[in-house]
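Subset of chains shown; positions unchanged.
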């Protein structure tokens, strides 16, 4: 496996940006917060998953926190969201797309980081999922909603799929770059299809 | 004190199973989630307390996370709950009993683990309580309820009692096995009595 360092950083920062804008837009949309509240919720959403991932890996202080680039990108994303909020008619759609993007990218980077630190395969896959869903859980809890990962519509499943693909690629010594992109794209596509066609995994509790 | 390793693991895994089934049933009952949501909430409930305990002890990665047996038991518990949900008329009762079981076992194992890592007695007792109530707090917050530990009816008190008994047993060099079982049983009995007879500690704020 080639060194994934700069690839990893790029994907992780793009995911951070996506979640920061998503969190700030959610703040503006759902709770009608002011600029400070929006940027704050954006930063929590963007950095929550990575901080939990790094803590569970024992990487303390968490890179997501100690590396200033994450702070800068997360804060910028929140400010951007505030600047762009004028086109509010498209906000709901943007929130969904950005959330799917962050989910896909963090599922990949979370798994890659865990593997690079020699976590077991099962742990790496779970950490990928935790990185992907952690920020969104924090966001939803903070605005008083049941987290989307529980309300589902195929949310955790595509993240799990991406994490499994990355872990398998690593096990079979495939090149990291194409596997990472393919995994992120598949996660994004499945998630967006689930939203678009209101797909759901079988057996909702409501049937019981 | 004899080596509590395998005793500890057994109690900790049974507690994990109890909380996993409890969390998944709660997901099905309270929020009518699908199978993925139920298993996810089951895993959060089952592993939350142990992960917080290990993080506070500085054991990173947390054993509850890095040891695959916890992951396997937690996931299995969530799936079992989904399979068993047919008998829904008994779900509410099962949720309460499983919660009391997880509470009792984690109060004991949390205290034992902290003592084995040479934490102070007060810290070990608090860590026992944190292990016992942590997963349930996460569960309740995620489904949008005020945590049962705050709504009380003697919830934190039996956990504190069990943790104190274990710490005292350790201080007086009693055999770990009988003390651990006695502490867990007492916690379970007090908790179930509180639920059954709607007992409460004195002085609810509502009187003020």
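Things worth noting here:
A and B are the chain letters, set down in written order, and residue numbers restart from 1 in every chain.
Throughout what follows, a residue touches a chain if its C-beta (ideal position, glycine included) is under 8 Å from a C-beta of that chain, and two chains touch if they have at least 3 such contacts.
Because the structure is a prediction, the values reported are computed rather than measured.
Whole-complex tally (this structure file, single sequence, 2 chains shown): 3 copies.
Throughout what follows, only the chains that are shown with their structure count from here on.
Chain centres here are Cα averages; for chain A and chain B they lie 29 Å apart. Against chain B, in their complex, chain A makes its touches with residues 55-58, 60, 119-120, 122-123, 126, 137, 141, 144-147, 149-152, 154-157, 200-206, 208.
Within the complex formed with chain A, the residues of chain B that make contact are 27-29, 31-38, 40-41, 51, 55, 60-62, 65-66, 68, 71, 82, 85-86, 88, 141-144.
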